[in-house]
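Missing here is one protein chain; the remaining ones are kept as they sit in the complex.
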Amino acid sequence: MAAQSVAGAGALQHDRILPEEGGNLFVKVAILGAGGLGKVMLEAIQAEGKHSVAGFLDDQVRDQFCALPILGPLASLAGLRRRKISGVALAIGDRFLKVRLDLIATIWSSGLRAINVVHPTAWISPSSRLGQGLYIGPHVVIHAGASIADYCVIWSGSVIEHDVRLDENVFVASSVSLAGYTEVGRDTFVGIGAVLMRSRIGESATIAAGSLVTKDVTAKTVVMGCPARAVGRKRAVAYHS
Amino acid sequence: MAAQSVAGAGALQHDRILPEEGGNLFVKVAILGAGGLGKVMLEAIQAEGKHSVAGFLDDQVRDQFCALPILGPLASLAGLRRRKISGVALAIGDRFLKVRLDLIATIWSSGLRAINVVHPTAWISPSSRLGQGLYIGPHVVIHAGASIADYCVIWSGSVIEHDVRLDENVFVASSVSLAGYTEVGRDTFVGIGAVLMRSRIGESATIAAGSLVTKDVTAKTVVMGCPARAVGRKRAVAYHS
Partner (left out) sequence: MAAQSVAGAGALQHDRILPEEGGNLFVKVAILGAGGLGKVMLEAIQAEGKHSVAGFLDDQVRDQFCALPILGPLASLAGLRRRKISGVALAIGDRFLKVRLDLIATIWSSGLRAINVVHPTAWISPSSRLGQGLYIGPHVVIHAGASIADYCVIWSGSVIEHDVRLDENVFVASSVSLAGYTEVGRDTFVGIGAVLMRSRIGESATIAAGSLVTKDVTAKTVVMGCPARAVGRKRAVAYHS
């Protein structure tokens, strides 16, 4: 599941066929999760215009969400291929990390393809490397030489500077700024408005909203404040609030 | 004056006729206020290319502002229709809240139309609901399901996440980030660089510049700091500095 050497699609490049697409430009997609992230991701997919969305999977029993059908519970993921749906977009928020990790494992074992959802107003450097299963929101900047591994989520207006490395399943909230060369370990959460100077962040860490990170953060540590200081430990799989 | 169910105009949608426009695409407009906000709003209107600007109203006696005529003092607002000007853009800053509220009342009683000024580089979700008389600046994000009531002002680069609700006449300065589901009461001011986690902000509150809001704020309260704490009370109509 390592980040692949796949150039991104930016505001000026959105009619380019990405290497990952393999000529199979339009894929019928189900969005996993009918909440805030699912809603936002649906509109980004529609704005991109590269895929068609068949509906959502969600465990809450409803008929529709955003005028599209709920196709079944999350557990029906493995059966999607029989319904001619070959792509999925993972829209489970960071509060349900265990569910996210289970779904990622199922996506792999089911032969489904996790699509990248890149908002057309994002700027993605042609020399950045994007994995798969990503969500990249409006007005995000991913700069030269940055590397974004599989299943990362980057919300609106965040800046990922040059040569930053995000490992798998990193959650970056809105209006975050990561300085050049910063490295962030897998399953880490970075809260809204946080600012990270050049640093190394361990896996499964939590950077609280509005923090100013001025030095390295060890794995599973919760940091907070300006400058950020450790305020607790996090279980490997936990709720972020 | 509640927010109406009107889809917004975004970077990729700026040639779309909005429901509010009713086919009457080009309106001759006067900008109320010849200061910083007036200047910024003029350029956004010109970048949008949807309306023509006849000039400014301002109480300071001058001939011109930004190479356009000063048409008279603010009190001449009610007579604009006789001059074939049917639209107005409210460019009075938050420091003059009483003047703003008086002008809003006059706009309504005069049968004028308060236009929306949406910078063409802003991203506005098609499922957001925009009122009238708004200014939305460059690179702003208004996300899915957000609701922005009449006469709100949102400066450059601010992010309004999904399902946020801004009541009437909320002032959001530059580079502000409002997390999903946040609710902000009418006549509230949010200062430059503030970050609001999911919260409810009462009416006529003041969120000082650079604040990190982590919990609800009651009406007429001034909060400041990271995390933000109450530091004073505000009269219903007051100056924000």
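A and B are the chain letters, set down in written order, and residue numbers restart from 1 in every chain.
One rule holds in what follows: contacts are C-beta pairs under 8 Å (C-beta built on N, C-alpha and C of every residue); 3 or more make two chains touch, one makes a residue touch a chain.
A quick note: this is a predicted structure, and the numbers were derived from the prediction, not measured.
Of the residues B:87, B:131 or B:157, I need the one that contacts the missing chain.
B:157
Considering the complete complex, identify which of A:177, A:204 or A:221 is in touch with the unshown chain.
With A:177, A:204 or A:221 as choices, the missing chain is touched by A:177.
Even though one chain is hidden, which residues of chain A still touch it in the full complex?
So the residues of chain A touching the unseen chain are 11-12, 123, 125-127, 139, 141, 143-145, 157, 159, 161-163, 175, 177, 179-181, 195, 197, 212, 214, 226-227.
Could you pull out which residues of chain B are in touch with the chain that's been left out?
That gives, for chain B, the contact residues 36, 39-40, 42-43, 47, 66, 119-121, 137-139, 155-157, 173-175, 191-193, 209-210, 225-226.
Rule of thumb we're sticking to: only the chains that are shown with their structure count from here on.
How big is the rotation relating chain A to chain B when the fit is done on Cα atoms? Please round to the nearest 5 degrees.
That pair's rotation angle lands at 120 degrees.
Could you give the separation in Å between the centres of chain A and chain B, each centre being the mean of its C-alpha atoms?
Those two chain centres are 32 Å apart.
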